[in-house]
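Shown here: the complex without one of its protein chains, the others still in place.
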Amino acid sequence: MAVFLARRLVQAVLILLGVAAITFLLLYYLPADPAVLIAGRSATPQMVAAIRHELGLDQPLVMQFLHYVGSLLHGDLGRSYTQKTEVLPLILARLPATLVLMAAGIVVEVALGLTFGIIAAVWRGGFVDRSIMMLSFVGVSSPQFVVALLLLYVFAATLGWFPMSGFGTARHVVLPALTLGVLGAGWYARMVRSAMIEVLRQDYVRTAHAKGLSGRRVVLSHALPNALLPIIAMVGIDIGQFMSGVVVVEAVYGWPGIGQLAWQAIQQVDVPIIMGVTLVSALAIVLGNLLADFVAPFVDPRIRSQ
Amino acid sequence: MNKFAKRISMVALLATSALVPAKLAFADTPTNGGDIIVTYKDDIATLDPAVGYDWQNWSMINALFSRLVDYTPGTTELGPALADSYDVSDDGKIYTFKLHSGVKFTNGREVTAADVKWSIERAVNPKTQGPGAGFFHSIVGADKMTAGTADTLEGITAIDDHTVKFTLSQPDATFLNVLALNFASVVPKEAVEAANGDFGKHPVGSGAFTLKEWTIGQRLVFQKNPDYFIKDRPHVDSFTVEVGQEPLVALLRLQKGEVDIAGDGIPPAKYLEMKKSAEFEGMIVDRQQLETSYVTLNTQVKPFDNAKVRQAVNMAINKDRIVRIINGRATPASQVLPPLMPGYDQAYKGYAYDPEKAKALLAEAGLKDGFSTQIYTSNTDPQPRITQAIQQDLAAIGVKAEIKAVANPNVIAAGGTQGQAPMVWSGGLGWIADFPDPSDFYGPILGCGSAVAGGWNWSWYCNKDIDARGQAADAMPVPAKAEERNKAWAQIFTDIQTNDAPWIPVFNERRVVAKSKRMGGPDEIYIDPTRVIDYEAIYVNK
Partner (left out) sequence: MRVLRELVRRPSALFGLIVVAIVLLAALFAPWIVHFSPDNQLTDGLSLEGAPLPPSGEHLFGTDTLGRDLFSRVLFGARTSLIIGLVANGVAVAIGLLVGLLAGYLRGAIGNLLMRFTDLMMAFPALLLAIALAALLKPSLWIVAMVIALVNWVQVARIVYTETRGLVERDFIVAERSLGAGNGRIIFLHILPHLMPTAIVWGTLGIATTVLLEATLSFLGIGVQPPQPSWGNIIFESQSYFQDAPWLVFIPGAIILATALSFNLIGDALRDILDPTQRGRL
């Protein structure tokens, strides 16, 4: 197991380097010139050139990249072009909010998804199953912005149960997490349902039934663990996706997460921030997937960890 | 013009500033006290006066720092600030300022002439990577500093602690306006050095407010500076800026009384509803600003290299309908300058909407069957919608324009690349004046000097005669020949449009801000022509 983890961590570093290199290359070939954006409208070409020199953008691409990676190894993510400050504190300041929302969002998704998925699988084909299926499609095909605002109107503005905006207390996290849950639970419910149906048909489950085990025990102790496998993979994916920020949900609820930082940086071609956020979210994606692969054998002992 | 007369003019400026309370009195007298909340969607990038250049941080930086001269709140009139008086040499090249004594930075040290010199040098120095350097180009030595061959500006001398002298390489009628820009704010050297490259997050100035707290991604708290050198200002005890707030939600919070000023204004989707609702009466501030939204016609790209074609497309645009699409939040424009700008020509009507005449002109240019082209636009609402309206109008005269809706930096890159963008819709990137002077609408966006790679003259328009006339106008001493100078500029802009038509001026957009009912003061301090929001002047009604 230790060997498995060690090897995967080394691979993770390689993946991060790869992501860094491709991102750097893409940003380099964007037509937008950060120096022009920084120099402003009154600048002469000489001033633009001076700023380009200050940022080191007049050096060859390879030198720029090596320089970036060099600083990275010292834990230095560079300085933002537009904010003129270190990138790392900017990201770290927003990390707690991102982590909280990620965790809460996944909890809501999984809770809703598991509950509805199991119910649908047990009563498959019936009215309940069809209603749940319908709901899961409604959730998945709704635009985030509209769902977020509707929840805000109802539960914050009209009923006043939750604050409209901000970060800090447990009550603040409810609506953003609920929005993510409503939008994403459909996937979980559908996956749980189909995996459960698949498992419920299998011989050992039928044997369990035949042995006279109660329906609920069969579902919970035999069928559910197997249905969990794809769920674990999906949680791994969501860890990564939510870490890179959920721009729309953050914007509607005034949530100080990484998504807004990334979005603004992309709009302004603030290369150091884009690179920093990309690396942090890439790290989360790699770790999320590693976690999923690591946990899988515990859920289904037949899977040997490689 | 002798020095004595100059002093008189400064006294006149003082007099105007003394008139201000009386002018504001028509509403009610400002009361002191109160803490208010302002919201913005975008995070605040920096509070460094040499770096900040967006319309969110502009007013905050303005309130944190002070400058030699400043505008009277809500107006475009210059008045004294850190400087009590100034003197201009007869050739218009030497400005000498006398500093108000006893003004202190919020770190307790007195503001001196040496600070003025150091602060402006910092703004010009390429190491600062600031967007303001270009404004100071007329100070002797600015070019050397840009080239990196000098660390100081020889054109600025601190004669004594309270006297500072500027030497210009050519007369510059807008020089006082430049000194009123945020970039000319005076900063204490020791605080900049102590911040170790992070002055934008730890600003220290001598302005009306100090920064008390900055929680990244959430809020900034600004507190009244009790030692502010202008008496009776500011009025509010503090203002808190909450960032990351979606405009629709900000309005909802405003309605609930959680927010006092929704800084991003009213999104198009909500505008009509709010305008009609009795509940929002007295909460909407809707005013003109120094802005023109336009389409650039690239004079170096076929067939826009033909003036007849440019005139033809000018006649093809139904500006009234475009204004209707944005719910009447603008007025159709006939010329480059916005109506509030000195030099705006009331009599000039521009090109009237006339598709038939446009087609005839195209035929004259040998393009009877029209042509295909491209129009670049910012991708944020409502810009792509406006561009689609323009596209339909162009189609009516046979011009097929393909829309390229891309992120702002890519629009800027396309506009600034020679021979690339035939047309650019400026909305969302529009030219809002840096200062209330017509020259600001020429040099950076229509002058030969800006028709370069990475420049902002997206028409790539360069007319040497006009350039010379512009220089002559800027050499006219102000305020002595202000009238004459404005007339010269007015003629320059109407000549450009009549003969060369490098733009389609489409509309002058008004700014809309929503504020809570308890906020007092006239509309013009919430949409100040030079400050955006005038935090120094706003107050809470008791």
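Letters A and B mark the chains in the order given here, with residues in each chain numbered from 1 onward.
Rule of thumb we're sticking to: contacts are C-beta pairs under 8 Å (C-beta built on N, C-alpha and C of every residue); 3 or more make two chains touch, one makes a residue touch a chain.
The shown structure was predicted, so the numbers you read here are calculated from the model rather than taken from an experiment.
Student: Looking at the full complex, which residue from B:T31, B:Q392, B:Q418 or B:N499 touches the chain that isn't shown here?
Tutor: Reading the full complex, the residue touching the unseen chain is B:Q392.
Student: So which of A:L72, A:L95, A:V128 or A:I266 would be touching the chain we can't see?
Tutor: In the complete complex, the chain left out is touched by residue A:I266.
Student: Of the residues listed, A:I106, A:L149 or A:I273, which one is in contact with the missing chain?
Tutor: In the complete complex, the chain left out is touched by residue A:L149.
Student: Among B:A307, B:I325 or B:C448, which one is in touch with the chain left out?
Tutor: Result: among the candidates, B:I325 touches the missing chain.
Student: Going by the touch rule given at the top, which residues of chain A touch the chain that is not shown?
Tutor: 11-12, 14-16, 18-19, 22-23, 26-27, 29-32, 124-125, 130, 133-134, 136-138, 140-143, 145-146, 149-150, 186-187, 190-191, 194-195, 197-198, 201, 226, 229-230, 232-234, 236-237, 240, 244, 266, 274, 278, 281-282, 285-286, 289, 292-293, 296, 300, 302-304, 306
Student: Tell me where the left-out chain touches chain B, residue by residue.
Tutor: With respect to the unshown chain, the touching residues of chain B are 248, 267-270, 272-273, 321, 324-328, 379, 381-382, 384-385, 387-389, 391-392, 402-407, 410.
What we mean here is this: only the chains that are shown with their structure count from here on.
Student: Using mean CA coordinates as chain centres, what's the chain A-chain B distance in Å?
Tutor: Those two chain centres are 39 Å apart.
Student: Contact residues on chain B for chain A in the complex?
Tutor: Interface residues on the chain B side: 41-43, 45-46, 48, 51, 53, 126-127, 129-135, 137, 143, 146-148, 197-198, 200-201, 215-218, 242, 244-246, 248-249, 252-253, 256, 258, 407-410, 412-414, 416-417, 434, 443-445, 449, 452-456.
Student: Okay, in this complex, where on chain A does chain B touch?
Tutor: It is residues 30-33, 35-48, 50-51, 53-55, 79, 81-86, 89-90, 93-94, 97, 149, 152-153, 157, 164-167, 250-257, 260-261, 264, 266-269 of chain A that touch chain B.
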